[in-house]
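The following block contains the structure, expressed as structure tokens.
Every protein chain except one is present and positioned as in the full complex.
Now for subunit A:
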Amino acid sequence: MVQIVVSSSRDGDPGEWMLMELQGEIEARREDGLTGKLMGDLHYTKERVSLLIIGHHILYGKTARLEKPFAVLVKTSNVHQEEAEQTAVETKYIVTALIKKKIIFKTRPKPIITNVPRKV
């Protein structure tokens, strides 16, 4: 049977990250992946409404505290050399961060209309 330990790294308290929940999918404009690209601007109104501008859309959402916090886990595997040429693989999950709050965007994105042609 396997025993896999889940704990935060030795450096101490895991940090706290934010979760953003979006409906649907995000695609890169050109099909060259998302890595390193800008996604959008996140604003908050004075009434604490969250506003996300992605491409030609605005999404409205809100921040909320999670009833059940999440742990963000990263899997690590260490290979140990044991006696008689046996190697054991020790797998661990490190808790990189905890997530206690999220911003959730539930409403349909509102398109930003530019260059509306003027009626002649």
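Rule of thumb we're sticking to: a contact is a pair of C-beta atoms (placed from the backbone, for glycine too) under 8 Å apart; a residue touches a chain by one contact, two chains touch by 3 or more; residues count from 1.
Here, contacts and distances are computed from a predicted model.
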### Listed names "Sister chromatid cohesion protein DCC1", "Tax1-binding protein 3", "DNA primase large subunit" or "AP complex subunit sigma", with the criterion being the UniProt name of the chain not displayed
"Sister chromatid cohesion protein DCC1"
### Query
Residue-wise, where is subunit A in contact with the chain that is not depicted?
1-8, 12-15, 17-26, 34-46, 48, 51-53, 58, 63, 68-75, 93, 95-101, 103, 112, 114
